[in-house]
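Comments concern the structure below.
Note that this complex is displayed minus one protein chain, with the remaining chains in position.
The block that comes next holds chain A.
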């Protein structure tokens, strides 16, 4: 599949945070953030989103399949606008394993439970732990107790929610999608807590806890796609890479034979789809630098670009 072609510019959106490295029209006044909703099935995630985006409430429950995508822009008092790109995920068990697909790169996670269901509260805690382990390190998390209109059926005390959120550095609010209580407040509060472009860490910044990894690769080993997969699998298990998930990864590709000029062109143009930034000859070595916004995207590279290379000189 060659559908990776438009990833680099997409990623600026997916990164979810103002981010001048990728350009992408982000500026301090108009933020664009990726937000993901997680939580047990039936807690009202879709209802919260539909209330926020369309001002509607539909009591007949429609089970979400996979994830729905909606967006909504809000204006803050300081005249900045925030465009939320919302992933409303399905709460069903079978989608749990697929959740990383949706929360990867999210700047905001809204974890929802139903105040009438203690099970959904424990499920919410599961999601918090999952995101602490695998989410972006500086993700903004909100804990939401929904169905606050059902006071008489309440089984999770406000204090339990507050305590848990506080312990985990989250923002807590109780909402009712039915009555629209606190729905806008939830998103406004999230918008206020977003890191601003001035807060951003640059790629080469000294604030970074670890230096970026530079990986080199023999071109002759690049050809089979499964190589790329092995490579990424092995690397992602190394702990430092988790830290780099939301940062650039640098991959240097070194070929041990001078390629023909036509191959050279084909590689650079194809690789350009993946932000090839530099190439040159060092000694007898052809040298390529491919910059990927996310290390995760590595498996998406192989198909069209590298298959066209000669297997050896």
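As a working rule, a contact is a pair of C-beta atoms (placed from the backbone, for glycine too) under 8 Å apart; a residue touches a chain by one contact, two chains touch by 3 or more; residues count from 1.
Keep in mind that, in the parts below, contacts and distances are computed from a predicted model.
Q: Given the choices "Vacuolar fusion protein MON1 homolog", "Queuine tRNA-ribosyltransferase accessory subunit 2", "39S ribosomal protein L13, mitochondrial" or "Ribonuclease P protein subunit p30", state the protein name listed in UniProt for the chain not shown.
A: Protein name of the absent chain (UniProt record): "Vacuolar fusion protein MON1 homolog".
Q: Just one of A:33, A:48 or A:67 touches the chain that is missing; which is it?
A: Among A:33, A:48 or A:67, only A:67 touches the chain that is not shown.
Q: Provide the residue numbers of chain A that touch the chain removed from this figure.
A: 1-7, 10, 13-14, 41, 46, 50, 62-70, 88, 90, 92-95, 98, 101, 296-297, 300, 303-304
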